[in-house]
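Heads up, one of the protein chains got dropped from this complex, but the rest are sitting where they should.
By written order: A, B, C, D and E. Residues from 1 in each chain.
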Amino acid sequence: MKILVINPNTTQSMTDTIGHAAARAASPGTTTVTVQPDKGPVSIESQYDSAFCVPGMLEIIRAAEEEGGYAGYVVACFRDPGLEAAREIATGPVIGICEAAMHAASMLGKGFTVVSTLKRSAKVQYDLARKYGFIDQLMSVRAAGVPVLELEDAHSGAADKVKAETLKAIEEDGAECVLLGCAGMVDLAQRLTQETGIPVMDGVTVAVKMVEALAGLGLGTSKIVSYAQPREKPYTGAFAGNAPGPVRKRAAE
Amino acid sequence: MKILVINPNTTQSMTDTIGHAAARAASPGTTTVTVQPDKGPVSIESQYDSAFCVPGMLEIIRAAEEEGGYAGYVVACFRDPGLEAAREIATGPVIGICEAAMHAASMLGKGFTVVSTLKRSAKVQYDLARKYGFIDQLMSVRAAGVPVLELEDAHSGAADKVKAETLKAIEEDGAECVLLGCAGMVDLAQRLTQETGIPVMDGVTVAVKMVEALAGLGLGTSKIVSYAQPREKPYTGAFAGNAPGPVRKRAAE
Amino acid sequence: MKILVINPNTTQSMTDTIGHAAARAASPGTTTVTVQPDKGPVSIESQYDSAFCVPGMLEIIRAAEEEGGYAGYVVACFRDPGLEAAREIATGPVIGICEAAMHAASMLGKGFTVVSTLKRSAKVQYDLARKYGFIDQLMSVRAAGVPVLELEDAHSGAADKVKAETLKAIEEDGAECVLLGCAGMVDLAQRLTQETGIPVMDGVTVAVKMVEALAGLGLGTSKIVSYAQPREKPYTGAFAGNAPGPVRKRAAE
Amino acid sequence: MKILVINPNTTQSMTDTIGHAAARAASPGTTTVTVQPDKGPVSIESQYDSAFCVPGMLEIIRAAEEEGGYAGYVVACFRDPGLEAAREIATGPVIGICEAAMHAASMLGKGFTVVSTLKRSAKVQYDLARKYGFIDQLMSVRAAGVPVLELEDAHSGAADKVKAETLKAIEEDGAECVLLGCAGMVDLAQRLTQETGIPVMDGVTVAVKMVEALAGLGLGTSKIVSYAQPREKPYTGAFAGNAPGPVRKRAAE
Amino acid sequence: MKILVINPNTTQSMTDTIGHAAARAASPGTTTVTVQPDKGPVSIESQYDSAFCVPGMLEIIRAAEEEGGYAGYVVACFRDPGLEAAREIATGPVIGICEAAMHAASMLGKGFTVVSTLKRSAKVQYDLARKYGFIDQLMSVRAAGVPVLELEDAHSGAADKVKAETLKAIEEDGAECVLLGCAGMVDLAQRLTQETGIPVMDGVTVAVKMVEALAGLGLGTSKIVSYAQPREKPYTGAFAGNAPGPVRKRAAE
Partner (left out) sequence: MKILVINPNTTQSMTDTIGHAAARAASPGTTTVTVQPDKGPVSIESQYDSAFCVPGMLEIIRAAEEEGGYAGYVVACFRDPGLEAAREIATGPVIGICEAAMHAASMLGKGFTVVSTLKRSAKVQYDLARKYGFIDQLMSVRAAGVPVLELEDAHSGAADKVKAETLKAIEEDGAECVLLGCAGMVDLAQRLTQETGIPVMDGVTVAVKMVEALAGLGLGTSKIVSYAQPREKPYTGAFAGNAPGPVRKRAAE
């Protein structure tokens, strides 16, 4: 099966990091392709950044659907931007990395903390946990005080800050799992799992496995009502080309 | 005070309808300006449509902020698209029409129903009610089975369908207020209030009054953490011009 | 429009403070009248005090309704005493100051703290936030340790204590708005907003604006079921005169 | 032990009905005294009625506390009026009949329905279930369409209406227990339990047993913060005599 | 009436402690019998221990039902193991001691803390509070760091540790009642109530009184659907003798 992993920001080095992690996570027989939009923010640290990453991401998914070759999609930003819109145009599963990590954590321990980048993202994590049903299990959101792109810089001390917050999550929050709240932290997860003895998860690898799991069973997004293809209509101006066309019917539907 | 009302879709006749309603609702001393983006969907009936209305809407708010002349903003689509992103770039209050109507209903009666356009929007309304804290008061979401733009057509029978669902909301759901779940229904609210004897609310006029209320007290969006200005960074490709610039500081901050 | 603001306690100086704030908040074209009951507690610091402020407050509203001249009502105590009873006998909106402030805060920031008077009131605030739907947004309730009537005394140090708790709310609770949990703190709100840079709200002024907003749209309390006029029946003893009479019908109903 | 049961309305025949039921429920060694206020509504069917029953009820409890002879109190109206105020002035437990019945039902079956008097009371029951923590277990509130005082009239057909709703609760709501939502229905509970085979509970008898249970263990209301005695202060006008005096200290505190 | 109190672990000295407390709590006219299973863990400190205490406990209840002589049952472990299974085979009420204590606390104060034995039990208490509807009132769970059987040892210092946590619950958590989270702490409750001035409850005595209360009113477990007798079927192997037989019908059903 082929899984399309989308880094919704436009920083190639981060796409590469995500891509390597996704590829390592994939089972034999799974190919992951990791891409980034051709427009939008170089990192996603606000709802404003989120808003401008989504159109490019949706274009990628729509093109991929037209090719017809992907079993499912991963949205590789811990704010899960555009997840529901993506589901409307996809037939396979679409999994966000925050979502995936929260689901996994809730099956592995009683209570998890998210170690995130900046303080301004904390309440977004609470909102997502509430939306997905995991608020009772969210012990805390801790900001490591690291901007997204510093995670790419080996000399930034970012890894140490993330580890420090992970230890505090265990000690002070009673967290039994820790979620690394940024796709850029993907390389830290395995190391911190070993160093702390508890599951420390990045969302990218978990989301890849979740897509494998669901698509492997032939399960896709339910197209019956809420995630049905958008109705055909004109779009104007610079987005004219993004207008939803006639609803495709596939055998599987 | 000047309030900017944004119809996030690109149908001029709907902008006009919203604009007239907003103007009628405004207090003496308030000027409302109603605009629409220069790109995006002609109506918003899916999360995909939502995603493509937001960039144009944010451009409008950002330009308005640079002019510095607006006391606050109304997002005139009942899905409240881009509300949090808008708050990050605004200094005054930003109020969505779904949000405004739900707040108002919760102070006027015990339990409300949303009469919406299409069935596919129903669960979005539940999600919003949950997010805003009003899920206990949301008795039901009823789809009138009317696409957004038919509301513009006097011969479509849309008004009758909306009325029929409003009566069922009272009778079957135990709704004590009814919210009209589309900016295109703004002209029906007053008529249905009189015909049913309960508060039937459109969100546009309520949101205008809520902005008046908050801005009239000198209250604006809290810029301290979650809604702080987005961090300065490059955007690439077609969105390069939307990159957040250096954070402006105003005296009030 | 004329709005009746009721200070439910019987301390004239506090009624004056509230009255001045309400008057300053009112739009041109709005007249506020601020009154207090002719019987009951001099301050409201317990549920027992609440119970004894309500009958006098309801008498005021009932008399006002018979005159027919008020567009709506503000209940100016942060425990929102008697709010639902008041709605049963009013036709216009009836807004409590706790309720108003919580609604406003939830549209301006992500998470608020209430800075209250005494510790014994804290859990009442949690109950109200839960009832109104804002519990997820209530970061904390902080008691300034100031009895209500000390707020009237410029030498009590009360203002400093309230400010200290406001700063802690920002720092320790992650509050993005602060609500001053007593009508007697109304004069501090504007000052603290300026000093802290976040919205610090008293409920009185917000409630006045909310009544203006709703009544300005012709919206009143839904009289259909829960807030219908009380059924006619005898009351005995000292409350005989408070018995609900035949249900009045107004054109608007 | 002596338990004081308060019918908060002023209809003697209803006080008698409640009193007989309370006496039958009491264990050997328990004496129940059932009283009614000397002022207020003849039945409680609105929040307005509630407001005017509370002062007389609190006077009764305060006088009883001064005598010092009661182990605890039952508030015998299914709206649980004034419960928290009563706890502030009582030392023993104070139990509302709605509260008591909901607690009992939640230990005897999975899900209960309240069969109430009038439709206008239904949402009050939902609010109480939410407040007490039983909203997940509240399957429905059904109005028998019977005003409170008709329950006193053997020829009103009220009993049949209550039974019909009880059967629907079992069949249509999946209720496994039924609560009779008015103190006036106390005599029906035992009969309906036998006729339906499920626990059909009135609140009066359950509340008496709950007070017996708690007081029998020497447990009383926690006086430490929220339910501490009201602070001493003047009350004005007709309520001057209700002013809280100096806080009494008892050995047990 | 006869009440069967089951210590689900197999430590005789703890059964004795529980038995004495139950007997002291019982009203005149009530006989309590306290027993323990003939197999299973000597103390219950994990879900695994819970799983192995339940079969023996159910055997006890089933045998008791066949004798037909018990009015109701108490499950005397603060994890409330096997409660729902027990209800399926019982006709009288079955009350868990955690459940009983939480119900009682919620009627006596606003907010309680559980002082438990080991840290690993803390989240079980949160789960139970969530299940029973009391999560809003659960201020905290504090582990005294005392294994269950040390409570039996007068020299272990366990009582002092429990008291220290009780005081912190009052001071730091804002708890207004404290629940002792282990049947082995039953003797401490009365002493700590006196020393702290707030209700400090063990669950055993409260549960006995709750069974007395409900059974005293002729109320039993609702046998209509969820707690109906298990369907007759074979069990295999070592549990063959535990197979549910033909469903007994009693007059009371």
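By definition in this document, a residue touches a chain if its C-beta (ideal position, glycine included) is under 8 Å from a C-beta of that chain, and two chains touch if they have at least 3 such contacts.
None of the values given here were measured: they were computed from a predicted structure.
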Problem set entry | Omitted chain - touching chains that are shown | A, B, D, E
Seminar exercise, completed: Touching the hidden chain, out of A:I95, A:L118, A:A143 or A:V162, is A:I95
Exercise. Quick one: which of E:A21, E:V35 or E:L58 touches the chain that's been left out?
Worked result: E:L58
Seminar exercise, completed: Touching the hidden chain, out of A:I18, A:A104, A:L118 or A:A183, is A:A104
Problem set entry | Residues of chain A (touch criterion as defined above) contacting the omitted chain | 25, 27-29, 93, 95, 99, 103-104, 106-111, 132-137, 170, 174, 176-177, 190, 193, 197-199, 201, 205-206, 209-210, 212-214, 216-227, 253
Problem set entry | Residues belonging to chain D that touch the chain removed from view | 110-111, 136, 174
For this session: In the full complex, which bits of chain B touch the chain not displayed? Write them out.
Result: 122-123, 126, 130, 135
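One rule holds in what follows: only the chains that are shown with their structure count from here on.
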Exercise. So if I superpose chain C on chain D by CA, what angle comes out, to the nearest 5°?
Worked result: 180
Exercise. If you list every residue number at the chain B and chain C contact, are more than half found on both copies (same) or fewer than half (different)?
Worked result: same
For this session: Please report how many Å separate the Cα centroid of chain A from that of chain C, as a whole number.
Result: 44
Problem set entry | Where chain D touches two or more other chains at once, by residue number | 122-123, 130, 135, 225-226
For this session: Would you identify the shape of the chain contact graph, picking one of line, ring, star, complete or other?
Result: other
Exercise. Which of the chains are touching one another, listed as pairs?
Worked result: A-B, A-C, A-E, B-C, B-D, C-D, C-E, D-E
